[in-house]
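Report on one structure; see the data block that follows.
Every protein chain except one is present and positioned as in the full complex.
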C-alpha cells in the first residue's frame, strides 16, 4: 500500500496485516514511541473535523513523529489562488505523509497522483472515509476477537450515512456476517447498497424496530437521525423514540454485545447507557487512534519519490458529479474505472453517462 | 494530586513539593528534557488566551512532550453538537493530560469527573485560574527566597480581579503576610474577601494612594484599572494617575522590591520602569512556564484510568449562577460543598439558596 484512499483498495490480507500492527501497538505502546521519529505529517483539513484531526495528530505524536498543517480553510491561505496540485507538490516537499480532509469528492485520489509522499484520505466529502472503517473494524476485532460470523445491527439513518455504507462495503471482505438494517422506511439503505450486498452474498434483514432484534446482535452500530432528513417532520416526531438506545432496551441484549457510534452523538443514546460495559463508543474513538498509528507507522516511513510519474494533463472534466474534484481542477487526467461493469469516474466513483 | 482545579485544593506541603520541582527544573532544565517523553497534552481553549496557552504549550514541549488542541472555539467544531462530557471522554482517550480554558465557571471540575487522565484548570470564567497563582508564588519564592513574612501591596482594581483574589486566598497558606490594599474606594476588595482575610487572621491595610506605602513593600502587585469599571468616568480621569507606576515613584521603594503584573499591561506601568531591575513582570511570565513544567511533569505521567468512577446523573440544575457549567450541561451530578459553613455549588462555588 502506497496511499490509503478507499478502504476497498485493501485486500483482506493487507487489512489483517494492518490490524496485527495495531494490535502490537495496543499491547505495547512504549515499543512504538520512536516508530516515526524524525518523520513529519502534514494535516490538511480543508473543512473542520475535530475528532478525525485530533485522532490523526495524536497517532503521529505517539509514534514520536511531528505534525504541521491547518485545521480549516479559514486558518490557511493555501486554498487561495493555487491549484490542489501545486499545494500538494509544495506540502509533499516538506512532509513524509499527507493526511487530507476535503469537501470535494475524489480530492485525496487527485492529490495522490502528484504527491512525493503517501496520501491518506481523512474524508473526501460524502465519498470515502476509510480510517473511520479501520477504527470500527479494529474495535470489533479487539473486543470480540473476530469479525467473521457476527450479527451486526445498523440502526438509524441508513440512507445518508457515509459511515454505514463504508462499513457494509468493508464487511464484504469477511465471512458469514448477518446484518440487521434498522431504520424508518424513509431512511432505509439505498437500492445500490442492497444490490451490492446481494452481489456479495451478504445476508441481511431490514426492520423498522430496534427492540425486537436487539437480543440477536453481537454489534449494534448506532447513527444519528437528523430531523431535516424527513419529508414530514411529524413522521420524525412519531419515529424518533424507536431509534433511541436506552438502558432499558439494553436489558435484552447479549452480555458481550458492543454498542458502537461514530460520534458525535446527539440524543440517540441516552447518557445512562454510558456506564454500561457494553457501551464502547468512547473506546472506539481510542481504538481509531491506534488503528491510525498502525497506518502511519507504515506510510510515514516509506521512501520519498523524487519525481512521481507524470500523468496525462486533462483539459475538460468528464465527470458530471458537481461535487467531484475534477469539476474545479481542470488539469486532472480523465481517469475512468469500472465499478460492477459500469464506467465510473476514478476520482469520485460517480457513474459516467 | 490527580487534577488541578483550584489552588485552594493544594495543601501547603503539596505546594512546597510543586515549588521544589519547579526549582530543580530552573536550576537544571536540561535534566528534564525527557520528563514527558511520549506524553501528549490536550490544550482545549474554548476562549482565546494567548499567554496562558503559550505558557502551557512551551512547558510541555520543554519536557519533551507534545501538544494538540485548539486555541479558540472558532477553530474547532468540538464545541458544537456535543456535550462537554462527550468531548472529554474523546479527548482523554487521546491525551495523557487535559488543559482547559473555558468561559463557563466550574467546567474544569465537571470535566475532571469524566476524564480518564488528569485535568488542569487554565481558567474557568471569572472563577479560578490556579496556575496564575503558581506563577506568582514561584516568582516571589525564587526571587525573595520565601513568602512568609513579606509585605505585599496589591494595587489597582481589587474589586474585579480574579488574579488578586486568588493570590490573597493562596497567601492564607503562608505566615505573617502584611497586605496593603491600594485602590480607589469604588474598586476596593469585596466584603467577602475582607471576611475571608479576617477569618484567616491576615493583616491588611486599605489605602487609596500608592506613593505613601511603596517604601514598606517587598512585593508590589500591579493590576489594570479599566475605565468602564467606574460609574463616573470623571472619577476615573481624576484617579488614574495615582495607580500608574512610574520610575519616579520607584525611587522610594526598597531595593529588593518586586514589581509584578499578570500581563498584559496597558499603561499602568510606564515603559521606563521596564529597565529597572525590580521590574520582574516579564520574568514572572517565564517563571509561570517553569511552574507549569513542574505541574505537568507530575500530572502527565500519572496512570490512565481505564474506567473513571461512574457519577450520579443529574436531571435539573441546582445552581442559579447563570455562568455555571451546570446550567447548560444538565447531566452533571447535583454536587454540593460547604464554603465557610454555607452550602455552595461544588462546580462554581456560588452559594445555593
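Per-chain residue numbering starts at 1, and chain names A and B are given in the order in which the chains are listed.
One rule holds in what follows: contacts are C-beta pairs under 8 Å (C-beta built on N, C-alpha and C of every residue); 3 or more make two chains touch, one makes a residue touch a chain.
In this text the structure is predicted, and so the values were computed from the model without any measurement.
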Options B:20, B:212 or B:263, residue touching the unrepresented chain: B:263
Among the options A:30, A:234 or A:310, which residue touches the chain absent from this view? A:310
Of the residues B:289, B:332 or B:345, I need the one that contacts the missing chain. B:289
Tell me, which residues in chain A touch the chain that this view leaves out? 37-38, 40, 42, 66, 68-70, 74-78, 81-82, 85-86, 89-91, 93-95, 310, 313, 331
Tell me which stretches of chain B touch the chain missing from the display. 30, 33, 48-51, 54-55, 57-58, 61-62, 64, 66-67, 71-72, 74-75, 263-266, 271-272, 274-275, 282-283, 285-286, 289
